[in-house]
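Removed: one protein chain of the complex. Kept in place: all other protein chains.
Order of writing sets the chain letters: A and B. Residues in each chain are counted from 1.
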Amino acid sequence: MIAADRRRPARRPVGANIARVGLVLAIAFGGLAAGAGYWQVARATPLSNAPDNPAVVAAARRAVRGEIVDRDGEWLARSRRDPNGEPYRVYRSPILSPVVGYSSRLFGSAGLERTYDAQLVGLARPDPVSDLLKKFDPDPTDPQRLTLSLSLTLQQAAVRALGKDRGAVVMIQPRTGEVLALASTPIYDASAVANPATSEAAFAEIQADRSQPLLPRATQGRYVPGSVFKIVTAMAALDSGAVTPETTYEQQPAAERDGLLVEGFRIRDGHHLFTGNRALDFVEATEVSCNIWYALAGLDTGPEALARTADRAGFDDTIPFDLPLGPSQVTNGGGDFGAGFKDAVELANAAYGQGETVVTPFQMALVAAAVANDGVIMEPHLVTSMTGERTGTRRIEPQPWRQVVTPQVAREIQAAMQRAVEGELGRQFTPGADVPGVEVAGKSGTAELDGGANPHSWFIGFAPVDNPQVAIAVLVEGGGRGGERAAPLAGAMMKAALDLLGD
Amino acid sequence: MDAFAASLWLLRLLFLVLLYLFLFAVVRVLVRDLRAAAREPGAELGRLRVLESPSGEPASGATFGLDALTTLGRDVNNTIVVDDPFASSEHAVLSYRGRTWYVEDLGSTNGTYVNGGRVDGVSPIGFGDELQVGQVRMRLERIRR
Partner (left out) sequence: MSGPGSAAPAQPGGPAFELPPILAGIHPRARWRELGLLVLVAVALTVGSISLGATLRARSGEAGQGIPDGAFAPYGASLLAIYLLALLAAHLGQVLAGRRGDQVLLPAVGLLGGISLLLMERLPQTLGGQFGGLAQTQLVWLIIALAIVTAIAIAVRSDSWLRLYKYTWAAAGVGLLLLTFVLGRDVNGARLTLEIGPFSGQPSELLKVILVVFLAGYLSENRALLVEQSTRVGPVALPPFPYLAPMVAMWAIALLIVVVQRDLGAALLFFAVFLLLLYIATARWSFVVLGLVAFLLGGALMYLLFDHVQQRVDIWLDPFADPRGAGYQIVMALYAFGRGGILGTGLGNGLPTVGGGQPGGIPEVHTDFPLAALGEELGLIGVLAILGLYLVVIERGLRIAAAAADEFRALLAAGLSLVVGVQAFIIAAGNLKLIPLTGITLPFISYGGSSLLANSIVVGLLLALSDRGVEPPRPPRSGRRLARLFDRGAP
């Protein structure tokens, strides 16, 4: 009958399939449990201390925030109470505003006040155990006092040196990663923003200011680096083995007069008055900031190696720091020449700091610190310790972040940078960068801008060469050639820092 | 920490503990069910031997191991397909509950018979009894262990 063709093999019951589906669901719910564990245990502390977290915001409104002091114990920010008994913040000086930021009832917070909101309010405990136990505490807040590595004296000197110009000075101790000065101009009056009586008017005025004082140049300003980027190129070129300190390019002397042609694009130089028709090696090329040598070295190094070294130094990457940092880039990306470069022209231009390369002054200070510290970047930090009345003090110890190049390569670059400051020819490019009685290394930069605007003046460097105490990056917007504005400023600042630190 | 805060915390923890107590109690029930299911193994509780089958489906002399529930009928989705002109598509159900076998007629046209007597609704059936669905006669047998 009909069943003959419908006869099936032994009918398999669905029970086993149901059990398997049950197992799949159980595993899926296991995944949910793992997810909950991730957010509620592994990520609980950073999440509950995030400045955006409404719990932190609410506590910040009520709580008397902890003090912020500099490396010598000078107060930088403290709390007062208004006539209603509600606390508000006052700041030592407007020069601190790009670093310390503000904390306002109306306008939220910025800078360190924002990053360390939870700690200043006392919501977050310095270690995970007491953080877990705080729920059992009737009064869960214990405001922390932040001690910074910043020096008020150096910060003042830096802002004064920048004067009316817009720009930035970043000073870092290469051996520890401690930030000594982080000056950005223009500045604004954070106290006026924090004071409830003047808050609204002050904030409106700052926002209307076309010089954008709310943009901290040092950490978030993004600039064409010009020749200071050659140090990054040197790192990549030497570390990848594409060049040695002895490498010379025979086409270089001839190109000095008419420019070097890269795929029809002409790269020019301005130093043949001093060097004549000599083929320069690495040290000489650095001393006189030879664009053509660096363009050739960059082409030899190749896009991948250049981008790789730059990324190791923090480009296109998240650098661990107490303040948000603007991204630095070697190229805009998107090109198919390699590592996102468009073509050989862009690579050659990038090698001497033009092209699509954009950096923050902070990033360039890290580059100088890497060279100074034999290739190792220490984790940069501003806060060196947190102290709570009940929870005691926790120190933030220096720790290495990355090895960018080998110590050997770092020393080769140190020697070249020293020649750039102290050499016969180098001195003419970096007047005033030297510090009497101290061996100083550095590199100036002149960032040419589209449209013929006055170039940005750059300098990065460190001192003393054999025992580096301070690394520096200076940028002055529209400051002209590197030697005009940035180099002397850096020299004065390094001297001040060494006077302050060295006993 | 004052007494109020302490008792508050105790209450909060107690609530969480009670949630788990409930889960624990439920899991105990589940485990007991599973054990009970294991004791009455899904493996065969009895056997149905075909004594006579004019149509050959099922074949005469064939035996079927029985689960707790066995459906008989002409439809292909029955546990035992009885391809007999006198069987309905969903003819009867054999089930094992509380150590007893029952047969239920599912409203078949020609009825289900136990030892020659027509089953009205549900009826117990013992080992050795003869079950007739359509023209197919079968005997319920005990499995010797």
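Odds and ends about this structure:
Just so we're on the same page, a contact is a pair of C-beta atoms (placed from the backbone, for glycine too) under 8 Å apart; a residue touches a chain by one contact, two chains touch by 3 or more.
Predicted, not measured: the structure shown is a model, and the values here were computed from it.
Residue A:Leu47 is the one among A:Leu47, A:Ala201 or A:Ala453 that touches the chain missing from this view. Even with one chain removed from view, subunit B keeps its contact list with that chain: residues 2-4, 7-9, 11-16, 18-23, 25-27, 29-30, 33, 68-69, 71, 76-77, 93, 95, 97-100, 102, 104, 121-124, 126-129, 142. Residue-level contact of subunit A with the missing chain is found at 6, 8-9, 11-12, 14-22, 24-26, 28-29, 31-33, 35-41, 43-48, 50, 52-55, 57-58, 132, 135, 138-139.
One rule holds for everything that comes next: only the chains that are shown with their structure count from here on.
Measuring from the averaged C-alpha position of subunit A to that of subunit B gives a distance of 72 Å.
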